[in-house]
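Dropping a structure here in structure tokens format, bear with me for questions.
One chain of protein is taken out of this complex; the other chains stay put.
Going in written order, the chains are labelled A and B, and every chain counts its residues from 1.
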Amino acid sequence: MTKHNGSKPEVQERIGVYVCHCGTNIAGTVDVAQVAQWAASRLKERGVVIARDYKFMCSSLGQELIEKDIKEQKLTRVVVAACSPHLHERTFRTACARAGLNPFLCEMVSIREQVSWVHTNKEAATIKAQAAVSGGVERVIHHEPLEPMTVPINPATLVVGGGIAGIQAALEIADAGYHVYMVEREPSIGGHMAQFDKTFPTLDCAACILTPKMVDVGGHPNVTLLTWSEVEKVEGYVGSFNVTIRNKARHVKTDLCTGCGICQEKCPKKVVDEVYEAGLGYRKAIYTPFPQAVPKFPVMDVDNCIYFEKGTCKACEKFCPTNAIDFTQQDEVINIEVGNIILATGYDIFDARRVSHYGYGRLANVFTSLEMERLTNAAGPTNGQIVLRDGKTTPKAVGIIHCVGSRDRNFNNHCSVICCMQSLKFAHMVHERTGAIVYNFYIDMRTPFKDYDEFYQRVLEEGTLFVRGKVAEVTDAARLPGEEGKLIVQVEDTLAGKQRRIPVDMVILSVGLEPRKDSSETAKLFGISCSANGWFIEKHPKLDPVATMTEGIYIAGCAQGPKDIPASVSQGAAAAARVLGKIQQKEMALEPIRASVIEEKCSGCRICNDLCPFNAISFHEDTMVSEVNAALCQGCGTCVAACPAGAIYGTGFNNEQVLAQIEGLLLLNIGEEAVPA
Amino acid sequence: MTTDTFEPTIIGFTCNWCSYRAADLAGTARLKYPPNIRLIRLMCSGRLDPTFVFKALSSGADGVMITGCHPGECHYLEQNYKALRRFHLIRRTLKGFGVEPERVKLVWASAAEGAKFASETASFIEEIRSLGPLNWGKSGGGRPTTEDGDSPSSVLRPQSETEEVPA
Partner (left out) sequence: MTDNAKPKFAMYWAASCGGCEIAVLNIHEKILDVDANFEVVFWPVAMDAKYKDVEAMEDGSILLTLFNGGIRNDENEHIARLLRRKSQLLVAFGSCACEGCIPGLANLSPAGEIVHTAFNTVSTDNPHGIYPRASFDVPEGEITIPKIFPTLRTLDQVVDVDYYMPGCPPESHQIGAVIDLVVKVLHGEAQLPPKGSVIGAGNSTVCDECTRKRNVKSITSFKRIYDVEIDPELCLLEQGIPCNGPATRSGCNARCVSAGAQCIGCYGPAEGVVDYGARLIAAFASVIDSTDPEEIEAILDGIPDPAGQFYRFNLAGSLLKAGKPAWEKG
């Protein structure tokens, strides 16, 4: 049903149109004077009271021109035809605001990027510019004054993930005097770095540089450490998130436990440690993952505990000097309020079994890089002895294969960044500790960043052999003399241009980094986006690498993409800086472009309920209407377009504005005689 | 419109984050495409209301180009998929109206794909040129004109329809 017959209602607004020359950038292709004159005459009945062209609208003189007109001509709307609004929308909105006009009553139309720079025919470009101005004028009639909404910022911050990136972020914020909640799902913080032995290229001991930071976090008066915990629900928005966290039952009373370790000593049940020791060592059914764990409290592995299995044992309870063991302990669900959240949830290691032709899991002496970290670690299962799977034989020849699971379209296209350096590190350590011949099989060597290439040179000089080529197969099927009892690496040496079979005693697979298997669920939980393969997506890949599209949620470390320790630390610190900036502001203004439900029109059909990835839409069972939470709304307008009743209103891009702009744009066609001014 | 050559008019819907920036980039890179397209900026392709498409076609546009971030790269996480689904249903509905579904096109263009934006726009303009004019909004408030004279119903038609019809 059409509600309005015949001609449009008379326009009450007083509109000023400003056409920019941009030197010759626009004026070279568009007859800007003609556009202005045309707007003044043809669009007069549409409310245009003044139309000017000017050399540089964005200059201070250009802005003053607009401000003067707003005051003297009593303009109620402004249209600026110039460059992209992404460049100068703010400039002209601010100019309007200075003259007392609500900034959202100004509309910019692009006649440079979208007209003068992409077209050559002056006549056609001029008509298109006129059409663009007409579209802007029709649109701006329907603009309404908007005010940004301010929300207070809760100074507390949640850091999810206690690896080096999360630790760095937490310490920066805590040291600045603000409270941090750190949630870690493992029994101890430390992350992957706690498993490493040496760090490239300086070969400092990972534990030596990491554990002081772990201790700092554990003892910091501004940090609440929640290990063996997972985030279950996130509600709210920037400044005031409400987070529900499940603190899993440790079956150890942390207020009584002194971390003496007797329970672990006395526990009779040995379990293969698949996590910390990468399957190379054992732990008990009650355990701390490693001696320097923070916090020091052990956790009980109820799936393997004899008491939970058979109902008897309780050795730990018997021997605990402080009666800290509690077999009846339940999970605890806690709620916290924070203003900002940093996600530093890390990565998973590529499963080397997927490259079946490299024999991992089938050929005993094929190791992964993570296993190698444990083998070389003085606190590891072999006390740092590099030995074969039998636990005693020192290898005489070792092959290190790069890019396992990375840069391979069968598995992951991405470069895992750290593998070249990690392989060089292993080459150095094998050479140093065993004197074995070391072969590195690489596709390309990638050693950027400070002192990395120097380290490569050093390893070259140590006599490590480098074979350029993608390894075809690792096999124990001997064919030639000297291959018996060895692992044979079949590879095309692309520099020598020939196939080679190289017998070694040990193969190390430098496996790549992958997104966490549950990263898409994590992204959904926090309302951020992750790429199809699972890395979290930053707000801008270059200029905003730790922010996300969701205000108040930041990312750091390998959750965003593969990176080494210095880069993870930098991102942790950068995310903390961003959060501290927000905290300092105390409150922040949100863009006023957002949706709202017109309650009387909403029939509660619930079409919109699942359309918002930011969980801004909720349904009230009692009143049977849906509601958009203004602070959560990011302004995309999807629900506005989807509402079958037309009951959702979107500011800044409402139906009337867009429909009017369409009409305005179609006022003129190419080849049509432009009405002379 | 000149009678000898048909110059189509196309309305393009862009999203604020990817495709509008792709159009900006095409300009910054001084890539050239024909001037037959006029762009409207939305915050997201998810804002694309089918009303906008029908409005454009019924107001004189010969084609509509819907653009947005690539699947999986939506600034608002997944809203471009809603645009994708609406696009499919819009085309099917237009077909029911006897309108060539090819008059509506969907293009994914990232902020880096200025060249893609320019070339897709240029090729769409040519596709619409070969489809010919749609002429919807040009017959006065949707009241169709009648020209041919020998269909069975011709005797039933009024001789002239010169009365003014309100839009």
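Operating definition for what follows: a contact is a pair of C-beta atoms (placed from the backbone, for glycine too) under 8 Å apart; a residue touches a chain by one contact, two chains touch by 3 or more.
Treat the numbers as computed from the prediction; the structure is a model and nothing was measured.
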item	value
Which displayed chains the unshown chain touches	A, B
Of B:Ile11, B:Cys44, B:Leu57 or B:Ala111, the residue in touch with the unshown chain	B:Leu57
Candidates A:Ser116, A:Ser134, A:Thr345 or A:Thr638 - the one touching the absent chain	A:Thr638
Given A:Asp255, A:Glu600 or A:Asp622, the one touching the chain that is not displayed	A:Glu600
Residue ranges of chain A at the interface with the undisplayed chain	1-6, 600-611, 619, 624, 638, 641-647, 655, 659
Contacts of chain B with the absent chain, listed as residue ranges	49-51, 53-55, 57-58, 71, 78, 81-82, 84-86, 88-90, 92-93, 95-99, 134, 136, 139, 141-148, 151-158, 161, 165-166
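Here is the rule we use: only the chains that are shown with their structure count from here on.
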item	value
Computed distance of Cα centres, chain B from chain A, in Å	36
Touch list for chain B against partner chain A, complex	1-2, 5, 7, 9, 11, 20-21, 23-24, 26-28, 30-36, 38-44, 46-49, 51-52, 55-56, 59-61, 72-79, 82, 86, 118, 137, 166-167
Residues of chain A that touch chain B when the two form their complex	5-7, 84-86, 110, 112-115, 117-121, 124-125, 127-128, 131-132, 135, 527-529, 531-532, 537, 549, 593, 611, 613-614, 634-638, 640-642, 650, 652-653, 655, 658-659, 661-663, 665-666, 669-672
